[in-house]
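Here the complex is missing one protein chain, while the rest keep their positions.
Coming up: chain A.
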Amino acid sequence: MRRFLLGIASVLCLVACSPSPSHQSSTIRIRWPRDPENLDPLVAPNSHAVEILNLLHCSLLSIDYNQKEFVPWLVEAMPVVRQRDSLTLVTYQLRSEASWDNGLPVLASDVVFTLKVMNCPGLPNEASRAQYGFIQNIEPDPADERRFTLSFRGRARELVHSSGDYPILPEHQLDPQKHLRRVSLAALRADTVPNKRRQQPDITAFVQRYQRANLNRQPENLAGCGPYRLVDWQTDRYVALQRKANWWGDRVKAAPPQLQAKPAAIDYEIIADEATAVLALRRGDIDIYPMMPAKDFLALRQNKAATQLSFYTADSYEMIAAGFNTRQPELQDARTRQALSYLFDIPGLIQASQQGMAYPSVSLVSPAAGESYHDSLPLLTFNTQRAQDLLRSAGWQQQAQGWTRRVANGTLQHLKPSISYRAGNPAYEAIALQFRTAAAKIGIPVQPRPTEASLFTEHLRTGNVELYLQLLSGNPFTYNFTPILHSQSIGWGNFTGFGTAASDQLIEAIATEGDPKRQAHLLRKFQYLLRQECPLVVLYFLQYRLAATNRLTNLHATGIRPGYEAAAIQSLPAGTIQP
């Protein structure tokens, strides 16, 4: 007993003597479920890494979360766009205040350098190269070292946005010997064979220097021109950023929102488990819990004891869709696909899988998109009778062994589709089970196939699926359905196998159309086509949910990832609670 009491006393002593965590009220603490893993600006493997890189570095353009449009960041204004033959020329003018931490100005030569780094063989830039490889050339203005023109083929609006959407890197830090100045961008773009770089000592020397910087894990070795610098990163524990005392953005007169960075420090606290994160929020260990699961969000909102918290939601551009692999013989005709789409009970699914915190849409366009949304199309309803009628009109007959039909070559087809999805996601499981139950009611046996993530992607690519569930993401700026529905993307992102000359033409027209009215008309036409052909159906758009302590002000939940704008958030002094 004495030893037991001694044990209790030592634990209490440990608790009493333990250092209490000090917390500055000007620091914003945000919960993340996972580590950013790699903070090399060329790699940025996940949305968390992108979020940090956007605070450490600046791109030419940024996003205005309120207006939902691209805005100038490192540049004075949106670029001037001209057409020369098949080339699009985009001219940018860098801000005169833009400078690196050592006071050197950000110049066109830094942009040239960044493009060369993104195309330099021997660096882990494969994804950057694929994404920004469309930029063919950059011409600095000889009369103005802050002015330059990018050129590329194609007229899509999204290409103009993409041409300014990558962090600009400092040449004086990464390449003080100016090795890359001796190699042209065209030569780097053409060099796609890894061993070839050994023949070019300049490239080898630069690659070795870049690798020595170990930016993957030591991003502090590269001082970007963003408003924050990284002060500490402990893997799987936290990432701590501090605002620069003399950031160039402070010198801009009447600075627009994208050039304002309010918090003195931002700590990203990595808490893997959701229940622990809720507890940490309630204890006041974190200030913001973004992307909160619907169940926890509703429970916390209804908890009267959680008075120190505020709750935010925003309609996102992420949607859960059910795709039909049109390469499967049973799913080749549109009427069969339409029939099966009537078996999804969308309001029920929104309630069951998202606790009602999602919203339906007629197609791939968000209902918030105004004229572009085809509001004349009815929302999909759950209608087993309609499904049976459509199946009969597609030639299927209900018999003792299920729904069958005889096709042209005399073979008998059975309608018994499987529904594939990534294993471990409760929302997908709920959808698959609801679909199976509804299909069983009209005599269609459905086999749910939960599949490991990597294997699922492989199955999608090889067409080894029938129905499948997938998360699709869009944004409010541009519409480009090429990756998911164009025939040239079949096997890469278009897992439906759908694609006709007319649909391809429509997709291309939407992507390149510059006039909003004409684009809205094309989008409505496309939504109608999708409803007729039914290669995929959107079940619902997700809502982003965010809970935060009351002491934060100017916190706006947005429908664009990460769901908030960290640099805009302000905090009241500790102990102050907003009314």
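To be clear about the criterion, a residue touches a chain if its C-beta (ideal position, glycine included) is under 8 Å from a C-beta of that chain, and two chains touch if they have at least 3 such contacts; residues count from 1.
As a working rule, contacts and distances are computed from a predicted model.
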{"item": "Protein name, per the UniProt record, of whichever chain is missing from view (\"ABC transporter permease\", \"Substrate-binding domain-containing protein\", \"RNA polymerase ECF family sigma subunit\" or \"K+/H+ antiporter subunit F\")", "value": "\"ABC transporter permease\""}
{"item": "Residue in contact with the excluded chain [from A:114, A:200 or A:475]", "value": "A:475"}
{"item": "Candidate in contact with the missing chain, chosen from A:212, A:253 or A:283", "value": "A:283"}
{"item": "Sole contact to the chain not displayed, among A:186, A:453 or A:502", "value": "A:453"}
{"item": "Touching residues (missing chain, whole complex) on chain A", "value": "3, 11, 14-15, 17-19, 21, 34-35, 37-38, 43-46, 124, 126-127, 129-131, 133-134, 156, 158-159, 161-162, 165, 192, 194, 216-217, 232, 234-238, 269-273, 275-277, 279-280, 282-283, 285, 305, 317, 364, 453-455, 457-458, 461, 470-475, 477-484, 488-489, 491-493"}
